[in-house]
Each structure stands twice: as structure tokens, then as C-alpha cells.
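Yeah, one chain of the complex is gone here, protein chain that is, but the others are all in their spots.
Which chain is which? They are A and B, in the order written, and residues in each are numbered from 1.
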Amino acid sequence: MTSKKVKVATVSLAGCFGCHMSFLDLDERLVDLVEHVQFDRSPLTDIEHCSDDCDIGLIEGGVCNSENVHVLREFRKNCKILVAVGACAINGGLPAMRNHISLEDCLNEAYMDGIGIENPQIPNDIELPLLLDKVYPLHEVVKIDYFLPGCPPSADVFWAFLTDLLAGREPELPYELIHFD
Amino acid sequence: MTKTFEIDGKKIPYEEGQTIMQAASAAGVYIAHLCHNPQFTPHGSCKLCTVKVNGRNCSACTFPASEGQNVTNVSKELNEDREKITQMLFVEGNHFCPSCEKTGNCQLQAVAYHLNMTDNHYPHFFENREVDASHPDVMIDHNRCIFCTLCVRASEEVDGKNVFAISGRGIDKRLIVNSKSGLLKDSELDGNDCAAHICPTGAILIKRTGYSVPIGQRIYDHAHIDAVALASEGEVHDL
Partner (left out) sequence: MHNYILQIAQENDFQSTRLLKILHAIQKRYFYIPDNAIEVLAEQLQLPRTHIQNVVAFYSFFHTQSSGKYTILISDSITDLMLGKSDLMSYFEQKLKVDIGSVRADGLVSLNNTSCTGMCDQGPAGLVNGYALTHLTKPRIDQIVNYVNRETPLAQWDSDLFRVDDNIVKPDLLLNEKPLHGHAITSTLTRGLSETLAEIELSGLRGRGGAGYTTAWKWKFCREENATQRYIICNADEGEPGTFKDRVLLNSYADSVFEGMTVAAAIVGATQGFLYLRGEYVHLLDKLEAVLEARRVSNLLGSNILQNGFDFDIEICLGAGAYICGEESALIESLEGKAGIPRNRPPYPVTQGYLGKPTVVNNVETYVAAANIAVHGGAWFADKGTSKSKGTKILSISGDCKARGIYEYAFGTTVKTILADCGAIDVLGVQVGGPSGVFISNDEFERKIAFEDLATGGSFIIFNHTRSILDVVHNFSHFFAHESCGFCTPCRVGTSLLKKQVDKIVEGHGSAGDIVALEELCQVIKNYSHCGLGQTAANPVLSSLERYPEIYQAMLKKISYEPGFDLDKSLETARRMANRDDAAAHLAQVEN
């Protein structure tokens, strides 16, 4: 069978790679998956940018800095289907717990007045991405097509979702796979 | 002869004075709800229990049952809108489930699961809300309060104390505590009070009891909220 493989790209923005680890928990099912799927830009490959014909983009983590915005836009532009994966992608998650502290206070605490800081200075290298005032969920920055809740979503969630999608069915998660933790 | 009305085509017997919710629960029909608990005076504020009564939207928890009513409870439209109302509650507060002790046992979460909700849909408010950990046995995390007033009613109607109230207008509403300092530790609340155990979300928690039940054995890990609610009808939820 030589039918074209589905191109999947993945990335972690303001996340902890937990969702990626959980994806790897697919274990031997990964072997079945790569029969149908080819990985494009992803921490699992060495590809640095999405090719322009990706089918599915899986994004872990929320949007906390300018680089996240650029990467998210690259994914939106190049992936037909964009999926917010995990709590942080869906509502900002743990990183968004900084949202009730002003960014000014966060930076001061981290780089200026915190305990044990030597040579206090806010990093200003132009190579560094700047932080957004808040951590935003993905759907507030680009259009998102599907959401996989969980912290992280279990391997079964990825499996159920991807097999539905690959089979051309509208993905639907059974009750036990929908959880927010 | 018993009086009856219909919910989704099923005959429901009722007694004069009963609400649609009461009659439905007694007949084993689940109507989604958050601010309702059969122990207390109905409140009618979350609007999750909205059903169509002869074509008109009514809150089942407050609307009286009457002879021959034709009630629609489960429909695509109603459930989709219930999902939107639930999403409103999620974006209004700060519900970071992975770091909440109530997760797995939370009714807000369970209703969301029941309605197949996978995202919060709306933009988040990210309002700055406080935590009050002053009390030795009970803590309040205002980030998770959905203003259902169950704690208010429990304190007033069961504990006879008036420890809690909801204050303010519109989106600025907040739960407040009846003590001079405004802190829970200076209130009359006791860790054994009904009000300390009634919160459907993780807004009021009993200290030192978190995460004691392993994942997989929590209330809503496998059971839908409809079954749980119907089974525990009439009992105090101490989750």
C-alpha cells in the first residue's frame, strides 16, 4: 500500500513536555501509528520548521511569550487541523497561575529583588523572546479545531483521537477519556 | 389518582407543591444541576437545569410541576446550551483542575464531562481572586467559586450560623465571610459544619484530606454525574 502518509507536527509551547511523554506512552501502538503517520516538525524529529502541507498539528502548552505566538502561527498556517493538547493549551494551565500576579512583579521577583540574586538585571538580549503580560490559552490566539483535555491526556486519548481522525470519523472521546486532570 | 406530567415522553408522578426537579429526581430522571441540592431551598441561579416546559425555558429546580406539563429535558439544543453555560463558569473563575484537590470529585467538572465538554470556548477572565487559608480546618479558594450559594444556604438553614454570603453586583460578585476581619478563622465556622462540606467545586475544602483517593477510584472517574446524583438523592454529599 503506497497511500500517502498523514503528516503530523507537534510542539510544546508553555508546557512541560508531559503531553509529549504521554504521547510516547502509546508504546507499541506507535509502531501501528507510523504505518499511517509521518512526523514533521516535532521534538521527536530534527525538523525545525513545519512543511507547508502538514495534516495535523498537536500543540502542548499555552502561549506565554512572543516566540510562542510565532510558532503557533507557523503551525496554524501549515497544518490543516490544529489540536490543543492538554490543560495548558486549553486554559493556560499551571503556567497561567501567574496571571494574577502582574508581569512586573514576576520579573522583579525573578531577576531583581528575589532572595539570593546577584547582579540584578532584567535580561535584555534581543535573542530572548519577551514575555506576554499573561499566559493565554491557544484558542485566544489562533483558531483551534480540536481539544484534547487532560494533564496530560492519556495515551488512550491520543490513540482514540488519531485513529478516529485517520479513519475519517469525527473524533469523539468516550466518557472515561474526558478528564481535566 | 396520582397527578402526572411528562419528561421527554416519560410519565412522571408528582405531588402538589413539588418542583419539576423534585418530581424528576424521585422518578429517577436526572436533570443537570449545580446550584440545586434537595436539602435546601432552591435557588435557581446556575441555569443548568433549564428545561422546556410546554416549549418555554424554565428552571426545573424552582418551577412547580403541574398536571399535563410537557417537559423536554434532554435535547441536542438544551445540552449544547448547558455546555455553554458550564463553559461560562469555567472562564469566569480560575479552574486549574490539575492543581485542585477536588478534581475527580468535583460536580462542576463532572457536569462538564457529562456534557462532553472538552474546552472552555470563551475568552478567560483571569480575574485575580484570593485564597483564605486562615481557618485551621477549612480553606476557601475563591478562584473556584461559582456562586451557587450552597454554602450560604447550608450555613443558614442547617448550621444556623450565616457564615457565608454572596456580595456585590454582576461580574464583581464575591463570596464573603461573616467575621469582622473577613477571614474564615474569625468566623463561627466549624470544620464539621454542613457548610464546610457542601461546596460542589473546590472552593471550600477541608484541610489535610486532599488527594486521599487514588485516581481511578474518585467519584466521577467512571460514574456519570447523573447516576451519582440520583443515587445520593436526599443525602448530604460529603465528598
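We take it that contacts are C-beta pairs under 8 Å (C-beta built on N, C-alpha and C of every residue); 3 or more make two chains touch, one makes a residue touch a chain.
Since this is a predicted model, take the numbers as computed values, not measurements.
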Touching the absent chain when the full complex is considered, from B:74, B:158, B:176 or B:206: B:176
Given B:38, B:64 or B:210, the one touching the chain that is not displayed: B:64
Residues in chain A touching the chain absent from view: 66, 69, 73, 76-77, 102-104, 107, 122-124, 126, 128-134, 136, 140-143
Positions on chain B where the hidden chain makes contact: 42, 44-48, 50, 57, 59, 62, 64, 81, 84-85, 88-89, 91-92, 122-123, 125, 146-147, 162, 164-173, 176-178, 180
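The working rule: only the chains that are shown with their structure count from here on.
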Distance from the mean Cα position of chain B to that of chain A, given in whole angstrom: 32
For the chain B and chain A complex, residues of the former touching the latter: 90, 94-100, 103-104, 109, 112-113, 116-121, 123-124, 126-129, 215, 221-222, 224
Residues of chain A touching chain B in the complex: 84, 87, 90-94, 96-97, 99-100, 134, 136-137, 139-140, 144, 146-149, 151, 172-173, 175-176, 178-181
